[in-house]
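Below, a portion of the complex is reproduced, with chain positions unchanged.
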Amino acid sequence: MTQLPQTTPVSPKLPPRRSWAGRSWFQGVQEVAVPPLIFLCACVTVLTTLGIIAVLGVETVRFFRASGVGLVEFLAGPSLNPKADPPRYGILPLFWGTFVIAFGSSLIALPVGLLSAIFLSEYAPRGLRSVLKPTLELLAGIPTIVYGYLALLLVTPVLKAVLEPAIRVEFYNALSGCVVVGIMIIPMVSSLSEDVLSAVPRGLREAAYGLGATKFEVATRVVLPAGLSGVIASFILAISRAVGETMAVLLAVGVKPQITLNPLRSMETMTAYIVNVMKGEAAVGSAEHLSLYAVGMALFVITLVMNIISGIILKHFREEYD
Amino acid sequence: GCGGCGGSASKPVVVDGSSTVYPISLAAQEAYTNSVEGTPRIIVDYHGTGGGFGRYAEGEVDIVDASRPAKPEEEEKARASGFEWTRYVVAHDGITVAVNPENAFVDALTVGQLRSLFEPGSAVDSWDDLDPSWPDEPISLYTPDDDSGTYEFFVKDALGMDGQREDVQPSADDNVLVSGIAGDAGAIGYFGFAYYAANRDKLRAVPIKADADAEPVSPSVETIYDGSYAPLSRPLFIYVKDAAMGRPEVADFVAYYLENVADLAEEAGYVSPTEDERAENLDGLSRAKGGTPAPAAAE
Amino acid sequence: MSIEQQQRPALDASAPAPAAPAPAGDSVLAARGLSVWYGSTRALRDISIEIPRHRITALIGPSGCGKSTLLRCFNRMNDLIPSFRMEGGLEFDAEGISGAEVDPVTLRRRVGMVFQKPNPFPKTVYHNVSWGARINGYTGDMDELVERSLRRAALWDEVKGKLHRSGLDLSGGQQQRLCIARTLAVEPEVILMDEPCSALDPISTARVEDLMEDLKDDYTIVIVTHNMQQARRTSDMTACLMLDDPRGSGHRPGVLAEFSPTDVLFTTPKDPRTEAYITGRIG
Amino acid sequence: MYRPRRARRRAFGALFAGLCLAATLSGVVVLVVLLGSVLAKALALEPNPPWYALGEQARELSSFLGRIATATNSPNPDLAGFKAGIVGSLWLLLLVAMIAIPVGVGAGLYLEEYAPPGRLRRTIQTNIANLAGVPSIVYGILGLVAFSRAFGFEAVALGKMLWAGALTLSLLVLPIVVITTQEALRAVPSSLRQAALALGATRWQVIRDHVLPSALPGILTGTILALSRAIGETAPLLMVGAANSILYPPAGPSDYYTALPVEIYNFATLPREEFRSVAAGGILILLAILMSMNAVAISLRTPTGRVLAGRAIAQLGRIGWTAGRAVRPSGRRPSPALDPAGGGPASDASPENQARGAEPR
């Protein structure tokens, strides 16, 4: 389709067509130039991924060289202190902090998000839904720094007021991080699940109603199971967002790498560690500075795996009804 | 590397380094901006003293805020990259050990107690471990980032230790420490005097006894200026790249900074340098400018 | 349509005796002056019809004339459509069923429905059949009920070996019979069928038609179909709906053009529009 | 045989419905509480008029916001403001729009309209879906190494320039732009494409003249939402060198910069209560920018919005069309018979006529 004949073949039966000039050179240039150009655009996205992998990979190798830390020690070491002598680079405390935030925020976001999704898809009249859904989505559009600010300003003081003096609440604590991150990811669950539940074919609902089912039974025993894989995919996406969340946890949870079961104490997530090292004073090229890339690599791999899993689940769901 | 910066405007003056000195440089940045025509292009960041020196050696920084003298290896590195500098004293600081105001029982701490509290592997985790008359309540610690200038001075110079215990809430940002201690009844921490001065209503400074028999001394402008707040008093510096003094915008800013250093230090909550130190600063300035006496020196 | 299929109408015509229609008398469902709107557009105007018990009634008419709408009124399936609004009376066993006090959930158990596109639940065959009975609190032997329903739906022999396979693994025709079995399992009195064969191949269609014939003794069946031959073959009574005569450019609601015994309607239609429709000249 | 237990089932149903409603509303309530507390904090700076004096409150709030929008950073909370950050963020917005929209729309076009189905396309597609889930801090790391340091090539390293932040954010939002572009393109009915192809149009002509204009409102909605994500990001900017304190707005993309959310972060971590209020004011400004962007995006989804956008696009299209056509002499003034006989709105017809009138003979 790139090379265009400039003249149109003329049928013997029709009068010659003096009025048709064929396409202009300008058109020809576009025809030739556009496909490679937009192909390059598509390549940018691939280059981005390659770039991320290359940057993280190279610097991670440099980190392991510079620090002399082994992979097992890095991944499973229970203590993180680059300034100790000798420095210790076990990122288990970071995994733990990240896990606590992801788990705690899921406890809030998954049930609330799922119930909201069911309400929006099964109960809410159309008008209400068209107002509520974007309103909930606003929660996801608020910059994460605002959530961090609110954790400091609102959530932690409330926790203190309620729990203290009976239980000590540290100023930076995991629970307030869980609360704000949980709120932040509610719309991921509610919006995506709502899409999935609404996509459950109407025929299934009608079949159930036709058998004398109540709305509750239709929603929980027919629609939800039918959309379950999609709902689970939305859960995973939301959790992966919680894992990657940075500013809110940096402000709310603090930067204290420790493994503790007490959610009222400070912890450190992988993301917060990265920013903290960056903002801190480790010299560029030092093992401590390079450790941020290694942690970044771990973070990237974790979220990538979660995204891939949810992608696979979602794809299966789509195929079921196509 | 800022090879392509020249495009739209001249290179700005970049100040980076100690978070302790940051408020003074911030005050200088604002006052200088207000005092001249137009908008001088000055950037003030903080990445800790060590971070500042590191970036200086990379050529990214014109003026390093430092809360301790440069270490020999830092001097070495700067010289190796061909960036000679001149050092100026811009304030005196007393590292303030602060607790939450709800904590009324800690009337004073000895240097020995500080040492046992902060030493590596310390077993102190409740107040009665320090003094049996204090309640059995947990302690939480907020300290500057492990090799910030403040940390370095407090741990190594003042307490004579090699390092510090690890179960602390470290931050390169002293504001984070202040917020942390202000929000935590069992907290104790240390940071520059300015951060205490700005938050007197939210913190309580603990008087320090040089040894068990000495009188407790609270940090204040007077005690720091006269040196009686020991051993936690220290001078604060800026290190200015000599080569950058050739750029009028840097020279003007540094001149303004040093001429008004007394006011700026106080505005930022620190104690002004002594007369001698100020005179030495102006000397150094005129030397760095290539022998021309600074205009202020004539006044 | 296979050769076998093509002979069926003749078969029907040669033995019309057992299916002799019973016009009024014992009617199980009735609409009286029924009008329906979706939002502001009227879909049905002033429909009055009585569906005889234990007979098969066919609804025919051009696309969009409101056949499905009428059918779905009978078990209040239209309640699910927010813009739906109706006027006039609807009766089931001589009781009004259109009031707010009537529980549509109970009604739907007694007036079952089979849809155009087979829509088994994405669960096992067993589950598909037992689910409706279970939510309705069936206390008897479930295995027996499942078998009985599948047998009635002429599906037992084909699926008895795969009761615990997904209902979606069956062929289209099997799926449709599974949906019928599912409906039978809650023991309704009326079965509404909306073009139940339009997604099926001729052989499956023949199966479902045979099945309807079987079920007639115990159930009342109302079937919507676009296929004239099918209406002729299967039904005792036929109602022909038409789009109202056009006046101006507005939307045209459906009206009931004619309601007669099937052989009467197809041989000597009274309404000229009906005639035009069944001879294929319009629609 | 049947015990339907209708009452129990109905009660269950009602309970569950109530639960679902409560969950949904809790989200809304949280939103209101969040905004309310930010607002309250922002107002706390000034000596407070009573809460019921709404007019006075509003006046105070607007004067406060006006002040912090025009003042720069300061150690004194009464003088501190966000001017440098606001200008920096607007610069970022502009640059990201200029980079991410063409590249993202191009990539979307390629994948939807050109790429032959197969391995390559599937790979790119999966890749984009995964990129959309990569944490922003990882983009920050990428930006730090690839743009700020240019992998060590000093000569092209962007250091702490606005460019570095803008490129990083562009990569960050690129997947969103691509995905929404694809969705918008998919929503264009294939009948439109077929109609155009059947007239002997090339693929590009079909896309340029029909597919893109039809998809544009959808693309715009998506890109605006993507941009609003970009303007709220903080973490990657901390990685690529947005400054802590800078008192002058950047003069261009090669200047040093800071951004509104970075300044908010700085103020939020300052200990003095007054700075919290300043931060709250900054948040209100940021939210106001975001909400207005969202409002535009949502209004593009409405029919009127689509029509308006369509009009605007049509105008742009005509300008482009005229430019393309100017290289070849053709046409002549419209015959009077072809002028709208009072039927069509003049705005529809006149640009067409002017364009034609302006052409070389």
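Note that the chains take the letters A, B, C and D in the order they are written out, and that residue 1 is the start of every chain.
Please note the rule applied: contacts are C-beta pairs under 8 Å (C-beta built on N, C-alpha and C of every residue); 3 or more make two chains touch, one makes a residue touch a chain.
Note that the structure is a prediction, hence the values are computed from the model and not measured.
Participant: Each chain kind shows up once here, so list its copy number in the complete complex.
Facilitator: Per chain kind, the total copies in the file amount to A x1, B x1, C x2, D x1.
The working rule: only the chains that are shown with their structure count from here on.
Participant: In contact with subunit B and with subunit D at once: which chains are those? Just list them.
Facilitator: In this structure, the chains that contact subunit D and also subunit B are A.
Participant: Looking across all chain pairs, point out the one with the most C-beta pairs in contact.
Facilitator: The chain pair sharing the largest number of C-beta contacts is A-D.
Participant: How many angstrom lie between the CA centroids of subunit C and subunit D, rounded to a whole number?
Facilitator: Subunit C and subunit D have C-alpha centres separated by 51 Å.
Participant: Indicate the whole-number Å distance between the mean C-alpha point of subunit A and the mean C-alpha point of subunit C.
Facilitator: A distance of 48 Å separates the two centres.
Participant: Taking each chain's centre as its mean C-alpha position, how far apart are subunit A and subunit B in Å?
Facilitator: 39
Participant: Any chance you could list the residues of subunit C touching two or more other chains?
Facilitator: In subunit C, 105-106, 109, 135-136 touch at least two other chains.
Participant: Give the residues of subunit D that touch two or more other chains, as numbers and ranges in rising order.
Facilitator: As it turns out, subunit D has residues touching two or more other chains at 4, 9, 269.
Participant: Which word fits how the chains touch one another: line, ring, star, complete or other?
Facilitator: Chain contacts: none of line, ring, star or complete; other.
Participant: Show me the residue ranges of subunit B that touch subunit A in the complex, using the header's touch definition.
Facilitator: 47-52, 54-55, 58, 138, 140, 145-148, 162-163, 166-173, 176, 179-187
Participant: Which residues of subunit A touch subunit B once you look at their complex with the stated criterion?
Facilitator: Of all residues in subunit A, those touching subunit B are 79, 81-85, 152, 156, 160, 164-165, 168, 170-172, 254-256, 258, 266, 276, 279-284.
Participant: Show which residues of subunit D lie in contact with subunit A when the two form their complex.
Facilitator: So the residues of subunit D touching subunit A come out as 4, 9-10, 12-13, 16-17, 19-24, 26-28, 30-31, 33-34, 37-38, 41, 102-107, 109-111, 114-115, 123-124, 126-142, 144-146, 171, 174-175, 178, 202-205, 208, 225, 228-229, 231-235, 238-239, 261, 264-265, 268-269, 276, 279-280, 283, 286-287, 290, 294, 298, 324, 327-328, 330.
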